[in-house]
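Starting off with a structure, shown below.
Shown here: the complex without one of its protein chains, the others still in place.
Chain naming follows the written order as A, B, C, D, E, F and G, and within any one chain the residues start at number 1.
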């Protein structure tokens, strides 16, 4: 089972990303759960969202402790302590404009998702790009499923542009590697 | 244990009489319960009230089935069927202006309580008179205790006149017998 | 004209005699109210001008129109005396009830 | 001047560390709100006329009076930018927050 | 105005009959008349209170139209459901009517009432106001007037009955910008009848507040219910009015008031009032009428 | 009027601090300011709603004065108890204040509020009106205006958001003949401050209805909360007024209204409105103002 | 001390007067009403100095009491049936907030169908709400438990509200002789209310807060522990009461002729008296029967039950309650003790008195027969017809 934790601020769409990822797994004929964390904090506060993905039905709903992927929609949310929450071969995927800060950490991958989004939708909305990036660095979800799934969660007007974001962020890593 | 059922119409003071009787038993160093019946019917409708009196504490709160005394504050409430509810040596005590109707029944005693009350308080309020009558025909409560007890339940202005009613109704039977 | 009326009532003898839920036939009367009455209203037909005030103001609705004036359903009249009070012609008299 | 302030908080270690009922010390803060901020308000002292509009309208009450003007409690400022908007002199600038 | 329902034209049918209300009960008269106006297609909802307590004792059921008891707080919300449910199952030309006491309306029931008016549900809500919780034995409600003795506002050496004025429910309801609201009294049935008739024709929430004295709670002989209701209007402690299209209209504009003292002291619940207490009530009445005269319209026609 | 509290003179102390409300939350500003005026002897009661949800998370407690959460329906009834209890244990010179959202006030809480006013309990009740149930995620409340999109009044091809007008809670409260009631807005804090100050000095129930926009629910940037509140007044969809001694007084009498369309379309919740919808709102506004101009007094002084 | 002829409600009101609550919120409902009427009279005539608040509903009644308790005031309210259900949210609120409010509940059936008579479905349906629940037998115990309840509730180790249940009509409206203690003795028994669980201007508090998953369970455990711990306080309270007033009730339960009893009937409330009479009658005939009155249902008297039932052959639970689709709730609770302790005895449930149905001497005698001969587990007593048709 793959376990993923998303870090974002309210309004950044971390949970939407988790839902798209879950829906994409369904298209991939996998099973998944997507669930938010809830707290008293409001819009603007740091929040988390979660995915579990597996090839068989997931019936364990308890908290995720060790993660395969930690995804930060914003590098200000990241702290190096979080690396402790990764499984041995886990990866932290960070949206950042300053990748150099993270260069020394083999468990960290970075992408400037804001830039990609800004170019395409004129807003620094990083969630879709982070999905593209995930598809790129992992075998657990396919880009095509993500593209299909994201249409369900985004208004038609945004859908087309999001396909672009997904593609571009996906390509980002394909280029890097 | 002595069991008594009062019949009256709402507003005639049947339950007040039962409470006075109960309080009088306390003065007599007896134990007693007094309880009303409750139904959806309102003021004006026929109602019942009950007493249990004993020389030891009464811990049985179930309904009274067979009575030692049935007391009717108004003869319009009486029907001969009720005599079935009396214990073998039980007595029905009826307030009536037409005693002749009941003359043939050994289990029935009558008194014109309205008349006594009208003379003293200018109202046909029969409940106190029926208490006086009860004290007179039974050994289960004393007139003096009733006099004392009734003071607790009646406003001071009425108390004095009620003493008179009690006395007069008490005497009524003492004269008769 | 329709109104709730007195039925011959027998207490349910078996569970299936009870209605489903708490829903039962509307306007189903099983007991009279005449036992409440100390006084009985009598309409003095000769004085009555058929103004219907008594009919209108009776809380129990027991005064009813007949071919030639008004009558009273004594099964349900409680003897409150309102009809006597509202009658502009003193055409209703309250008479003491006896239990004969 | 008083206000709720940040405490050093240790999670209760034993049951008796918990309060009776649900009654605990008023104004007891254990986490900051600075992590919410994308932008940070900076008061440009030279432009400020001390009209106190920013002080008054800040939903979080984090702008406070000092001997020589105003300062901001960045531990609790959420960076909403209302102060910038209400300032009649544009004396507050919002600067993008970095996580250094 | 030509087709007014009158004693002559009102249906002979009775819809609330054989009930166990006290002899001379004003509330039962209000309910009886309301249903006679609304007829057999009325669906009535009555909360806990005297009228439901005396009318719905299985197997003795006193309503010949469809009727149901609601929870004490739930008259209006159940009405909402009844109205929506009736439409949903395809019933047409019916009127959902609430018949609730003052306590059930002004106190515990006001949340649901306020909500129904806010939604403008197509219901008629009639509050029969006997100025106390009567079913439980005469306790103070929000509509109990200043000075009244109840079992929870006893009068004695220290306190002279209820210390608070009567809540002005008619105007509170009107402030909701309701489609139609009116006051009425069982002392004036033609007026009440016409208001029910009018309200029943309006789509949307309508409200009628009808004073319905309770001889037991008010401490009057059972045959004086109508008389005391009339005295209350005559002495100015009640008024007949309507609210429609954002306007208040006074239906009956008395030239002089009869004696307020007379009205009060003829009732057991006010017997203990001294002149100072009565003066308070008179002053309140005069202030109210001053405001009415100033702000409200007046119907031309005398009722 | 000489000792008005201003930004200069108001206490430096903060009583609602470090809370977890959204950035730019209007409700939190209303609560913060109210408590600054009332000071450390205020005892606040907040029902379930955003402000209690963001302020009382053990061990993170954001009120430095005595404060308690009430049940959602129980703001006013708990206030009654707090006030009576404080007097009973001998506390003097305190002010029991309720700080409740629009849903908690106008819908589920109106029974208790109505009861407290009716008793004239010595409490101040402040409703911060953000025009929806925000804590649960923007559902329609009785105070949601016509046309607004909420999660339970979605806008789409069939329905353009909420179909019902905003309940007029200020006038409903006033119709209770309350000691003092006022409207306010966080767009005009000096006015709000003075009204709190005034209310706090009155013995008996007082009520302030303060509009406090919620950037999330209204669909505006978080830094526009104050601006939108001001626009709402300027375009005539809100007014600053008081009710006292049976009289309504308009505190601010705008000569012209700014564009209602502008106000509406700058918010996400109204984005879907077409001209016909907007016209409905404009007509309602004009009717309201006509009534105000006709029936209410006007303060001389411009605020 | 004086003697008076009082109803259960009157007696309870006297107990309340002696306890000197500072804030009282009232809302009428049959058959509770006469308590609040008596209290209104006491406040009017100044024999009770208290803030009396005429609230607009039961939710408000308890909400108001909670507010006053949060200020450190001693509070009282009373309700019944529909009213108890209407305040259900506040029941949990008061207990979770550990506010030691005392409330009288006049046990009455709950709608639908409407019914004003006494059964115990109202309070038993709210058994899990975190309140201490007492059921009393007669008017004297009503008065005494009004006083004792404050002593229990306000003990800082308990700090939990107490609901005192009186059977509607058969107890609330039945008049009998009651001893009324003097105020001096009552004051000796019950000290003024002191708590840390309140607001104060010197030491401001935030109350009734949220607690997330991190700490919530600990608060709930503490609440549970306090009620379990109240068992000791209940016994101490009764002992102190006995010392001052000479009357004692024996704590959580009260046994009657339990020694060597093979067949034991468990009761609560006012039906107990009649059952005692039947026990006496059967004992006279040499039958080894006994009775255990449950005075408290929360905390549940598990230990007392084990002690009392250990060597019995069969036990019956008589209750005016049914949890639809299962059995009576008291029975369920009793059975759990039996299962946990591996007691080997037959258990039977007797559902009686629903909606005010009279329970007769014959019914009780038949119940003991059933215990002796065995039969169905769950039995409806006094149905006017057979259950299968």
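Throughout what follows, a contact is a pair of C-beta atoms (placed from the backbone, for glycine too) under 8 Å apart; a residue touches a chain by one contact, two chains touch by 3 or more.
Remember, it's a predicted structure, so these values are computed and weren't measured experimentally.
Visitor: Based on the whole complex, identify which of F:93, F:158 or F:245 touches the chain you can't see.
Guide: Answering carefully, the residue with contact to the hidden chain is F:158.
Visitor: Per the definition of touch given earlier, which of E:41, E:164, E:198 or E:285 contacts the omitted chain?
Guide: Result: among the candidates, E:41 touches the missing chain.
Visitor: Quick one: which of G:157, G:242 or G:339 touches the chain that's been left out?
Guide: G:339
Visitor: For the chain that's not shown, point to the residue among G:7, G:22, G:69 or G:82 touching it.
Guide: The missing chain is touched by G:82.
Visitor: Going by the contact rule already stated, which one of A:5, A:19 or A:43 would touch the omitted chain in the full complex?
Guide: Going through A:5, A:19 or A:43 one by one, A:19 is the residue touching the chain not shown.
Visitor: Please identify, in ascending order, the residues of chain E that touch the omitted chain?
Guide: Here the touching residues of chain E are 40-41, 43, 45, 52-53, 55-59, 61-71, 73-74, 76-89, 91, 94, 111-112, 114-115, 118-119.
Visitor: Suppose we count only contacts with the excluded chain; which residues of chain C make the list?
Guide: 11-12, 15, 18-28
Visitor: Write the list of chain A residues that the hidden chain touches.
Guide: 18-19, 22-23, 26, 31-36, 38, 58-63, 149, 152
By definition in this document, only the chains that are shown with their structure count from here on.
Visitor: Taking the mean of the C-alpha atoms as each chain's centre, how many Å separate chain A from chain F?
Guide: Centres of chain A and chain F (C-alpha means) sit 40 Å apart.
Visitor: Two or more other chains touching the same residue: where does that happen in chain A?
Guide: 40-41, 44-45 - these are the residues of chain A that touch more than one other chain.
Visitor: Which residue numbers or ranges of chain E touch two or more of the other chains?
Guide: 20-23, 25, 58, 73, 107-108, 110, 142, 222
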